[in-house]
Every structure is written in structure tokens, then in C-alpha cells.
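All protein chains of the complex are present and in place, except for one that has been dropped.
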Amino acid sequence: MNLADSVFIGLAVVTVLGALGAVAFRALFYNALSLVLCLFGVAGLFIYLHAEFLAVMEVIIYIGAISVAIIFAIMLSRPMDKSDEPRSPSASLRGAVCAALVFAGLWRLLSGARWAQGSGQLPDMRDIGKALLTTDVLPFEAVSLVLLVAIIGALVLSSPRERS
Amino acid sequence: MSATLQPYLLISTLLLCLGLYGVLTRRNLIAVLISLELILNSASLNFVAFGRFHMADPSAGQVFAIFIIALAAAEVCVALSLILLLFRQRRSVDPASMDQLKG
Amino acid sequence: MSVPPIEFPILSTILLCPVIALLAVLLTPGRYTTAIKLVSLVASAATLVLSIWLCLAFNAKDPSFQYIERLDWVRSYGIQYANAVDGLNVAMILLTAIVIFCGILVSWGVTYRTKDFFANMLFLVAGVFGVFMTTNLFFFFLFYEVAVIPMYLLIVIWGSTNKQYAAMKLTLYLLLGSALMFAGFLYIYSLPDARTFDLLAIKQQVTFSPMVQNILYISLFVGFGVLAACFPFHVWSPDGHVAAPTAASMLHAGVLMKLGAFGILRIGVYLFPDGARFWAPTIAVLALCNIVYGAMVATQQRDLKYIIGYSSVSHMGIVLLGIATMTVSGFNGALFQMFSHGIMTALFFACVGFIYDGCHTRMLDELGGLSKTAPRISAFFIIAGLCGLGLPGMGSFVAELLVTVAAIGTYPVIGITSLLALLVTAYYVLSAVQKVFYGPENHHHKDFKDINGFQFIPRAVLVGCLIFFGVFPQIFLDWVNASTRALLGA
Partner (left out) sequence: MDLTLLWTIQLAPLAVFALIFILPKNARGIAPLLGLTGSAAAAVSALCFLLAHAGKAGQPALHYSVDWLTIDLPAAWPLGKAVSGTLKAGFLLDPLNLLMITLVTVISFFVQLFSFYYMREDESRPRYFAYLSFFSFAMTGLVLASNLLQTFMFWELVGLASYLLIGFWYTKPSAAQAARKAFVLNRLGDLGFYLGIVILFVGLGTLDFTGLGKDAVLSALGPTLAMAAGLLVLTGVMGKSAQFPLHIWLPDAMEGPTPVSALIHSATMVAAGVFLLVRAYGVFSASEVTLEVILLLGCVTGLIGALLATRQRDIKKILAYSTVSQLGLMAAGVGAHAPQAAMFHLTTHAFFKSCLFLTSGAFIHRFHSNDIWTIARGGGRKDLVPMLTLTVGLLSLCGLPPLSGFFSKDLILEAAKHHGLAAFAACVAVSVLTAYYSFRLLFIVLFARPTAGHGHGHHAHGHDAGGHHEDLLGGLSRALPLLLLAALSIYAGFLGSPMTHSPILVWLGGHEAHFDPAMAVKTLVIIAVGCAIAFALHRDPDASEKKLESSKGPWAMLVDRRFFIDDAFVWVTKQVGLRIASFFDLMDRWLVNGVLVNGTSYRIADLGRLAVRLQSGSLQGYLACGLAVLAVTLLWLTGGSSR
């Protein structure tokens, strides 16, 4: 096992453990921190996939913006995290069984599947930029519009004025 | 080991299922939102992995992942404000209590 | 009278009138109530004029379909928007136009959610016109459903007296009927020879074995019979009549119930003549139950609208009896009865609704002496009542004469027993008149205002129709005669 592989395994473990923490802790704040951990792991995995740009994006946007926003939300509204009532064992069991079933089903599907042969080419950031401005320009613009709408929507929704 | 698809698929499936577990069991909407982020991440991981190994156009998977990240940002931003609004109005963010449509 | 044939698609035009008006009403803001009413009135007046024109231009000598309009909708399934007119539906179209015209006028005073009310009325009428016109089984079903839904809304929103119950009952019953009917249609469609919903094509292409005819006919009969308030599926109709607002009652009893009887003739007897013959005696017995039982039950009612509701059951029995005779006269009489009963009940409800609005009660015991307080509305009610008890000179008399002659000729015992209803009807109609309109003036209703000149119009139109066709029945018979003859293969 070379270094790359062991680092890969480490990243994988971090990712999964972070994900586990993000759902398992009862305290909301810990959940958010675990999510950050998990996202770091995913960013690392992206590097292994030769998607350095994406890894950077993951860190900047996901961790730097999204997670932080969640943490801010948690901290700004303190009583909210208290409202996580204890989970009932039956509900936990139900969730676990469902998730396990889905996992089993998916894994069976994936392990039995045969995939098409890829080109083996390594992607380039330049390609991504080109694609975003040529073939994918329409969805790209649509996403920008969605973002704009979301920002405006969020502002409208969270503005403190009283509604009738 | 990192040069095949299988480990990535395993990780993303695990992320997905943990996310599902969270969505199904958590009784706080922010926690549910966190779980959703896990699911989204599993999806983008899948996209990138498939793009790396099994796709003619190497950039396609990454472009998708970029879109996912952007949409996730939008989603979180709206969802958080909705949750805050809901909390302000009902003093509860328990998804189990949201059953007003029940006959 | 020779009126040249009409060059444009008259049937679609009639159908489009309420549809366009419906769109116009929906686009008008709800506060312009007068505009909404005017649009509805103009549309219904247009349908009335067009229907009269159709009746005049219609070639009564030709028993086949005329003014055929076809437009493929889903070609691979044989679903066509197809309209045509023959003797069976020409009068029904006229009836619908008359009743909706008067119904719109009568509901001029609706103030609660005016826009929605008129939109529903127009929607309902579009459905009814569609059912009467179409020659495609699929569209028949479609239009039928279109007619049922607004009825439900009209009763639930603008109704009275236990309206939720009545509306739900009515809708469930009618949907039950339509389910049976649609099952029959689908079975016909599934036959290897058919593969189409086109009525004429089915008639030409498919030969049904006697067994199939018997089964399909009775299934269709029950489906349609529910709508025609055939015993023992009649209980929805009095409840529905009672709960519905005035104009809806008029349409409901005046036109909607006729859809059932019309369907039996148009589809049941047309496609399955042998099945119809096989079941005719059974249906005659049921019809007799309708006639006598309905009339008997009507004598026991205390609510004016229930009396009319059960009288409708009784009178629809005459329609069914006419159909059961399987004779030209019987069919003619059944169609005539459908027409004149439609107008007569519309008049009944136009009067009772007005009385209820003014006196806030329909109970016989709480009313009295209204002839003194409101002579005009009383006169109209009494005229309707006289038509109901089959007074000569009114449409019902001729209809009952035709049916009775046919029934006595075909089923002597049933026919003669059915005459009993004439006596019972006279009894309950006159008892109601005596209780409500005669007797000393009731001081509770002193300030009940009689109808004004405007409200006089619709009721006068209805009375005019009753008397006109009562005095000149041959005009009506000329319309239907060729087609009923062809229907029986006579």
C-alpha cells in the first residue's frame, strides 16, 4: 500500500466519519462541525479524481459559505438547537432500516453494473471553463438566475417585517 | 485503489444512506438540511467519479458538480430563511409537527 | 314552414355559446356582476335563438343524422368530436336552451358569489348541450361528467337544506351511473369489430349477440336509469332537487334527468334493440313503480320542493313507461314527456324558489293564503301544477296520452294501473295548492313581494311553451316521429 492509497483511505474514513457525525450527534452544532469535516474529506477525494478546481470550490463555497451559513443560523437562533427532541427508538430503527435497505439495493445494483468505457483523458480546468461558456452556457446562466432569485427570496423571507 | 470507480461509489453510497437516515430521523429542520447536504455531496462525488473514469467528455462530470454546488448554495440560502421564518412563527422546527394538511 | 338548411356548423355554435360566455365570465372581475349576468343572458338567448332556428331548419322527414360535424381528436382510439342532430335530440336541445334562458333570468337576483354562480351554470349547460349533441360515446361520457361537477358545486355553495348531504349523494349516484355506462362503452370499444367510440360506426360494424345485447342493455339502462331517477335508484333526485338553488333545480330536474332517458334511447335502444325488447317488461314494471309509488310518496311530503321532487319521479316514470312499450307512440310520448316535464318542473322550481326566497320556508303548514299576497307567482305555480296533473291544453296531457295509449295497448294491466297516478297526482297537487295558496292569509308572510315585470318574463316563457306544445302537439311529433320510427325499425 503506497502513500497515495493510505491517504486515500484516510480521506475516505474522514468523509464517512464526518457524515456519520453530521447525522448522529444530538447537538446541532456538532452536526454542523462534522459536516465541515465530511466536506473536507470530499474535497480531498476530488483531488484524487483530478478535479482540483472542484476541490477548491468545495472548500470555498461549501465549507466557506454554506456550512458557515448553517453554523451562523444555528448560533444566531440559540433556542432552536434545543428543540431537537429525543428521537424515538422506533423512528431511529425505521430510518436505519430504510437507509440500510436503500444501501443494500444500490450496492447490489452498482456492484453488478458494467460501465461504459471512458476516454481516460484527464480533465483540464480550461475545458471546464470552455464548457461552461459554450455547450453549457444555458444551464450556467439559468443557475445564475436561480442564485439571484434565491438571494432575493431569502432576503424577502427573512426580512423581519410583520406579515398579516 | 484510488484509480478505480468502486471505492468512490462505496463512499458516495454511504454518504447517501447516512443522509437518508438523517432526513428520516432528525427532528430539527436544520439537521435535516445538513443531511440533505450529505446527499448532495454524494451526488456530486458520483458525478465527478463517473466523469473521471467512464465518460467521453472529461469535463462534463465536473460541470455538473459545479452546478450542484451552486444550487446547493441557493437551496441552503432559501431553506435557512424558511426555517427561520417557520421557527419565528411556530416556535418549532420539528418536521413531525408539520401535519396541518392532515384531514 | 320551409327554412333553408343552415350552412355553418350550427351545433358547435350552440355549444360554443355557453363556452365563450364562460370564458368571458371568468375573465371578468367578480365585482362587475351586471356585466356577468348580461354576458350569460346574451349567451343563453343566443343558444335559444339558434336552437329555434335549428328546429325550424331541421329536416323532420329525414330519420338519419343531420348537420354532422366531425373532428378527429384521438384518431387511433376512434375518439372524435362528433356532433349530429336527429329527431331525438333536436327537441332536447331546444328544451335545454329554453330552460337555461329562463334559469339565467330567474337567477338574476343571485348576490352571493355571482360570478362563480353564472360560470358554473354556463359550464353545466355546455356539458348538457354536449351530451345531447354528440354521437361519440367517449364525448358522451366526457360531457356527462362535465355536467355533473358544476351541479355539485351549485348545490354545495348556493344550496339549502342539508345541501352537503344532497350534493354528495347526487354526485355519487351520478358517478355510479356514469361508471356503469362507461364500463359498457369500454366493453363495446374492446370488441374486435368495433375499436371505435363512434356511435354510427358501431351500429354499422358490430353485430351483438342476443346475450351480449341483454347484458349491455341492462347495464346501460341502470347507468342511465340512475340519472332518469328510475325506481329504485330515485332517492337522489328529490334530495338533490330540494337542496339545489332555484336555477340549478330547474336545470337539474328540467334537463339533467332527461339526459338519462335520452341516453337510454340514443345509445341503449339504438345499439341494442333486442336487449331493449328483452328487458322491456321489467322496465315497464319499474316505470309503473315510479309512476304510482312516486305519486303516492308525494302525497306524504310536507316540503313543497319534496312534493315536486317526487312528482318528478312519478313523471319520469311516464317517460320510462313510454320507452318500455317499444312502440312509436310510446317513444314519441316519452320524448314529449321529457320535453314538457322539463319545462313544467322548471316552472315549478322557478316558482318555489321565489316563494322560498320570500317566505324563508317551504313547509306546507307554515305557508298559506299566498294567492292573496302574491297572486302572480301563485298563478304560475298553479299552472305548473295543472300541467303536472295532466290538464288538457298543456304539453303533459298529450305526452301522457301518447304514453298511456301505447302502454295500455302493450301492457294492459300496467297501463291501466298507471292511470291511478292521474288521480293521485291531482290529489297531491291540489292539496299543496290548497295549503299554500288558498286559505286565510298568513300574517308571517304579509310583506312577501310578488314577482315584478322582469321576473314575469322567464315564467311566462315557460308557460307559453307548455301551452303552445299542448295545443299544437303535432309540431313536436313531426320533429321526432321519423327518428323514433327509424329507431324501432318500423
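Labels A, B and C are assigned to the chains in the order they are written; within every chain, residues are numbered from 1.
Simple rule for what comes next: contacts are C-beta pairs under 8 Å (C-beta built on N, C-alpha and C of every residue); 3 or more make two chains touch, one makes a residue touch a chain.
Not measured: the values here are computed from a predicted model.
Looking at the complex as a whole, the chain kept out of the display touches A, B, C.
When the full complex is taken into account, the listed residue touching the unshown chain is C:Leu430, out of C:Ala24, C:Ala183 or C:Leu430.
Remark: the omitted chain is touched by one listed residue; of C:Leu180, C:Leu216, C:Leu304 or C:Leu386 this is C:Leu386. Note on the undisplayed chain: of the listed residues A:Ala27, A:Leu76, A:Leu101 or A:Val156, the one touching it is A:Leu101. Residue-wise, the contact with the chain that is not shown comes from C:Lys169, picked out of C:Lys169, C:His341 or C:Arg459. Against the chain not shown here, chain C presents residues 169, 172, 232, 234-236, 293, 296-297, 299-301, 327-329, 369, 371-372, 386, 389, 391-393, 397-398, 401-402, 404-406, 408-410, 412, 416, 419-420, 422-424, 426-427, 430-431, 433-434, 437-441, 473-474, 477, 481, 490. Contact residues of chain B toward the unshown chain are 20, 23-25, 95-96, 98-99, 101-103.
In the full complex, chain A touches the hidden chain at residues 91, 94-95, 97-99, 101-102, 104-106, 108-109, 112.
Convention: only the chains that are shown with their structure count from here on.
Taken together, the touching pairs give a contact graph of some other shape, not a line, ring, star or complete one.
Of all the chains shown, the one with its CA centroid nearest the global CA centroid is C. Here the spacing of chain B and chain C, counted between their Cα centres, is 59 Å.
Look at where the CA atoms of chain A average out and do the same for chain B: the two points lie 6 Å apart.
By the touch criterion stated above, chain B contacts chain A in their complex at residues 1-2, 5-11, 13-22, 24-28, 30-31, 33-35, 37-38, 41, 44-45, 48-63, 65-67, 69-78, 80-85, 87, 92-94.
Those residues of chain A lying in contact with chain B across their complex are 1, 4-5, 8-9, 12, 15-16, 19-20, 22-23, 28, 31-32, 35, 38-39, 42, 45-46, 48-51, 53-54, 57-58, 61-62, 65-67, 69-70, 73-74, 77, 80-81, 83-85, 87, 91-92, 94-96, 98-100, 102-103, 106-107, 110-111, 115-119, 121-124, 127-128, 130-132, 136, 139-140, 143-144, 146-147, 149-151, 153-155, 157-158.
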